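Report on one structure; see the data block that follows.
Note that one protein chain of the assembly has been removed; the remaining protein chains are unaltered in position.
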Amino acid sequence: MALIELDNITFSYAPQEPPVLRDFSMRVETGDCLALRGDNGAGKTTLFRVLNGLSFPQRGQYRFDGQEITQAWLKKPAHAKAFHKRVGYLFQNPELMLFNATVREEIAFGPRQMGLSKDELQTRVEDCLALFGLEALAEKAPYHLSGGQKKKVALAAVLALNPELLILDEPLAGLDRGSRSQLTELLEELRQAGKTLLLATHDDALCRELGAELLEMTAPE
Amino acid sequence: MIPAWMQKKEQFAPPGDGGAFAVRSLKALGGLLARVRVQRGREGRLRLPALWKLLLLLALLLTLSLSRQPLLLLALAALVLGYASTLPPGELWSVLKPALGAAVLALLLLLPAMLLWPEGRGNNLILAGKVFISIIMVNLLNRHTPWNQITRALRQLHVPGVFVFVLDLTLKYIVLLGGLMVELLTARGLRAVGRDRHKYRSVGGVMGVTFLRSTELSRQTWEAMCCRGFTEDYKGL
Partner (left out) sequence: MHIPENYLSPVSCAVMGAAMIPVWIHAVKKTNEELPKEKLPLLGAGAAFSFLAMMFNVPLVGGTTGHAVGGTLIALLFGPNAACIAVSVALLLQAVIFGDGGILAFGANCFNMAFVLPYVGYFVYRLIVKAGDGEKARSGFHLLGAAVGSYVGLNVAAFCCAVEFGLQPMLFRDALGNALYCPYDLSIAIPAMMLPHLAVAGLVEAAFTVAVFALVRKTAPDLSYDRLRVEAPRPGGKRYLPIFALIAVLIAACPLGLLATGTAWGEWGADEIAEIVTNGKALGYTPAGLEKGWSLNVPMPDYALEGMNEVLAYILSAVIGVALLVILFKLLSLVMRGRRNRA
């Protein structure tokens, strides 16, 4: 069974507006790595919102691991929480994801709710800080960090939940050269660990490194 | 090297509750933003100048509030309901819903009084009716009058330009900051996968970041004003 199945999805933000996605279909198997490319306005971010259960298509079906994802199904907190635990989403603008007082709290926010022991939680947070070299910033306020640092914190906070599907909107944009190669390496490792990756990126090098399958998106006329 | 726990796939059974405050806040904000967008784009069918509408509304509200004559109240009700009845159904409901809610609330609030002092019942019912009619009137005005026309009307009433400027800015900031809150609450929801024992931390976080951004926005506006040659002449605004 495929992890993601989209069948003829049509989505528009308002009834009178033209659709952003029209009759769009896609299949992603567990462990796949897929890079979406396309011009601005091609519907990449909209697709990501649909895949995260934030927007719901007017027509068509979205199944995640066999379960059809609908507004009604997600209304039940238990369903929504289990679903969000399995899907990690890095916003295109990571600044909009950070709402805690310190970087450490930001990363601990998700895993703290998972009923882990104190030690396990501690390990997770420290591991995630180390993964992105954020140790020195741990007690700083995310609000005051630079754009690149914010991106790292946001990604660390997502990875701390250990999701099996990672949806990353422009993960390399705004990072310096060193951070780019670091992050590329990390994504490669995650891929090898069996995570499913779905990226929107314009970075050819990253796609090559990951051996990602390319999917060209165009806006519907 | 990624840590061992990240290499495994884990099973997790979340608890089935919580997060109601964020869901409700999101809903309220979503409604607000949609409303403001409608507010900006729409022209009324009743093409009175906004200034007239504003004065008419004030006069009607005052009459309604002062009047005790059943016939006058009935006439007002007939006028307002008659006009409302010409609206398309969807719009009609969005005008009536808040008014009905307020009227029911008023009846509930007045219920003990009606039981205690039966002789005052008539007045109490009239009060609930007045609440109903006034809210419809306010709703009709703001459904059919874009915001920029209301501020223009305020200028015509010689309300100081500084004040109108602040009003316009406020509405702009409400859209910007409201959007920020929606995103923050959404991001929180995506990571709130279990039992949140520190809900007030999230509340403080979302509103705190919103405040920080509000000061940043105001500073940027100020700088942009200066860059375009603003000379602290607030009277000329």
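Letters are used for the chains, namely A and B, taken in the order the chains are written, and counting of residues starts over at 1 for each.
Here is the rule we go by: contacts are C-beta pairs under 8 Å (C-beta built on N, C-alpha and C of every residue); 3 or more make two chains touch, one makes a residue touch a chain.
Quick caveat: nothing in here was measured; it's all calculated off a predicted structure.
J.: Of B:Ala4, B:Ala34, B:Leu48 or B:Leu62, which sits in contact with the chain we cannot see?
T.: The single option touching the absent chain is B:Leu62.
J.: Can you list, in ascending order, the chain B residues touching the missing chain?
T.: 17-18, 20-22, 24-25, 28-29, 32, 35-36, 39, 57-58, 61-62, 64-66, 68-72, 98, 102, 106, 110, 113, 117, 119-120, 122-124, 127, 130-131, 134-135, 138-139, 141-142, 147, 150, 162, 165-174, 176-178, 181, 199-201, 203-212, 214-215, 217-219, 221-222, 225, 232, 234
J.: Tell me where the left-out chain touches chain A, residue by residue.
T.: 101-102, 141, 143-144
Please note the rule applied: only the chains that are shown with their structure count from here on.
J.: Counting in whole Å, what is the centre-to-centre distance of chain A and chain B, each centre being its mean C-alpha position?
T.: 33
J.: Quick one: which bits of chain A touch chain B in the complex? Just the residue numbers, please.
T.: That would be residues 52, 54, 76-78, 80-82, 84-85, 87, 89, 91, 93, 96-101, 105, 109-110, 112-115, 120, 123-124, 127, 131, 143, 157-159, 161-162, 164, 186, 189-190, 193-194 of chain A.
J.: With touch defined as at the start, can you tell me which chain B residues reach chain A in the complex?
T.: 1-3, 5-10, 12-19, 180, 183-184, 186-198, 201-202, 204-206, 208-209, 212
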